[in-house]
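Note that one protein chain of the assembly has been removed; the remaining protein chains are unaltered in position.
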Amino acid sequence: MRYLPKSDFERREMLGACGVSQPEELFAHLPEAARLGRPLNLAPGISEYEIVQYFRDRAAENGNGFACFLGAGVYNHYRPVLVDTVVSRGEFLTSYTPYQAEIAQGTLTTIFEFQTMICQLTGMDVANASMYDGSTAVPEAAMMAVRATGKGRVLVARSVHPEYREVLLTYAKNQGMPVEEFGYDPETGTLDLEDLERKMDDFTAAVIVQTPNFFGIADQVKEAARIAHGRGALLVVVFTEAVSLGILEPPAEADIVAGELQSFAISPSYGGPYAGIIATREKYIRQMPGRLVGQSVDSRGNRAFCLTLATREQHIRREKATSNICTNQALIALMATVFMTVYGKQGLRELAEQNLAKAHYLAGKVKPRFSGPFFNEFVVKVGAVEDLNKQLLKKKIIGGLPLGRFYPELADSVLLCATEMTRRADMDVVADTILRAATPTEVTA
Amino acid sequence: MYPENFRYTKEHEWVAAVGDAGTIGITDHAQQELGDIVYVDLPKAGTHIEQGKSLGSVESVKAVSDVYSPVSGEVTEINQTLAEKPEILNSDPHGAAWLVKIKLSAPAELAGLMSAAEYEAYIGAEK
Partner (left out) sequence: MINKVRPHLSQNELLVFERSSPGKKAYQLPELDVPAVDAAEALGAANVRAEIEGFPEISEVEAIRHFTRLSTWNYAIDYGMYPLGSCTMKYNPRINEVVARTEALAWAHPYQPAALAQGSMAVMAQLEAALAEITGMDAVTLQPAAGAHGELTGILLIRALLEKRGNPRKKILIPDSAHGTNPATAAIAGYAVQNIPSSATGVLDVSALAQIVDKDVAALMVTNPNTLGVFEENIIQAAEILHKKGAMLYMDGANMNALVGIARPGDFGVDVMHLNLHKTFSTPHGGGGPGAGPVAVKKVLEPFLPAPRLKRTGKKWAWDYNRKRSIGRVKAYYGNFGVLVRALAYILAHGGPGLRNATVDAVLNAVYIRKRLEAYYDLPYSQANMHEVVFSDHRQAKLGVHTGDIAKRLIDYGFHPYTVSFPLIVHGALMIEPTETEGKHEIDQFIEAMISIAQEIETDPQLVKTAPHGTRTSRVDEVTAARKPVLRWKPA
């Protein structure tokens, strides 16, 4: 087999050196009952060419050549070629977690740059080296707030990504961490601050909000911070659309920012792998989950980086660790780092402006359901959601996300997203189809 | 090496008490075992702690060690210097690097702790 470098001659030599004549003897100490007495019921190995063909065949079973108006946490942004060029280098791709600093300065330096860029983007003091994704960063942020405040309850906005909230509930259930939701304003789509105020109590450790929220709206972070801080809770701000940070005010009032970087050159890939982040204020460093890279010097006095503050982590503190996370998303975080470097200060702004322009062009033709200011996605009331999307599919367009599964009260609405990749002609078709569908008599089968 | 007026625990803490006013620290032996200390976690003043229960922890780069209180009582003061300069725990564990001051609630507990000579014999045997 091509991944196994030894010849049979070498195997025999090595077996001989071990005092063994047959490979089976290497396993003789396993109890008979524990051993598999037959070959695995899996087909024999195939060639590289056949592997390519297998995945091409599967890809052909997926949708091909559709224009896509889905966002909802996963965004269709261009991936600069430099990203794959860099992450394809064996030195990044095939290296381990950088515990041996002397021969891992490449990875350590890029993580230090990553941490810095995340701080610059979010207005926080420190950021970790990545979490699995945005959805798991949310419960980690909640648990962090519980440790930092000594309180136990969590209030989460209904306008936070619904699947993120589901993940939060899974984690919270067994921790004695009650989670309660508060609503959004049906007119503006922004936080229902009165509902938040009503549900706040002195036992609340964290208030979790998202901006832009699940409906694409730049939400009221400052007001949420005032309410949370007024009762001694921390404010956790979530983001799923990182490109928005190129133009939107950073959530500087947050105590913890938990976000998803998929927008930064990470292909949608049917849901992962992506990269999450946790960023926070300096005073909460020791409550943070995940790896951190710090700056130091080597014994010759040269600047050098190393993993640091590791006593928070599971391999040292075991059951008292801040999290059980070990493997993170280093290579994906590197993709984001390259993306941020390529676009840089001007480019990220310009990219955000293009997203804003595209989404507002589309929104100008169909009436957004909510009046709050939106970035690159928005909700539209369309009536028969499935009918609309079926019509669009016939035109090689994947329409917006039907919201009924997550918000029964919005079962007549879709969440539409437009990015710099969205073409004007496709937006015209979508707008046209929506407007026609709005008058039932005009809908033809 | 080990001050005569201190009392010692098997977990390598010391307490120096005058009446019900006590000072708590970790021993020279403890700091040697830990190596370079990088962080000290201490309770807030006013916290009530019980003998044998954790009152905080000290950290080296790759280890965390709980500090168990040698006596019961209320924390009256914590050593603020340690936040900025944890390294003094390596250089002066029996002096400048005390951890907390405490108002003893059961001074009789002192009698159950080791004297300097007993402690030295104990760590000698542990080796």
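Letters A and B mark the chains in the order given here, with residues in each chain numbered from 1 onward.
Basically, a contact is a pair of C-beta atoms (placed from the backbone, for glycine too) under 8 Å apart; a residue touches a chain by one contact, two chains touch by 3 or more.
Owing to the predicted nature of the structure, the values given are computational and were not obtained by experimental measurement.
The residue touching the chain not shown here, chosen from A:80, A:152, A:383 or A:404, is A:80. Between the chain not shown and the residues A:135, A:204, A:413 or A:433, the one that touches is A:135. On the side of subunit B, the interface with the absent chain consists of residues 36, 38-39, 59, 61, 86-87, using the contact rule stated above.
In this section, only the chains that are shown with their structure count from here on.
Chain centres here are Cα means. That of subunit A falls 45 Å from that of subunit B. Residues of subunit A that touch subunit B in their complex: 286, 310-311, 316-317, 320. Contact residues on subunit B toward subunit A in their complex (touch as defined above): 39, 41, 59-64.
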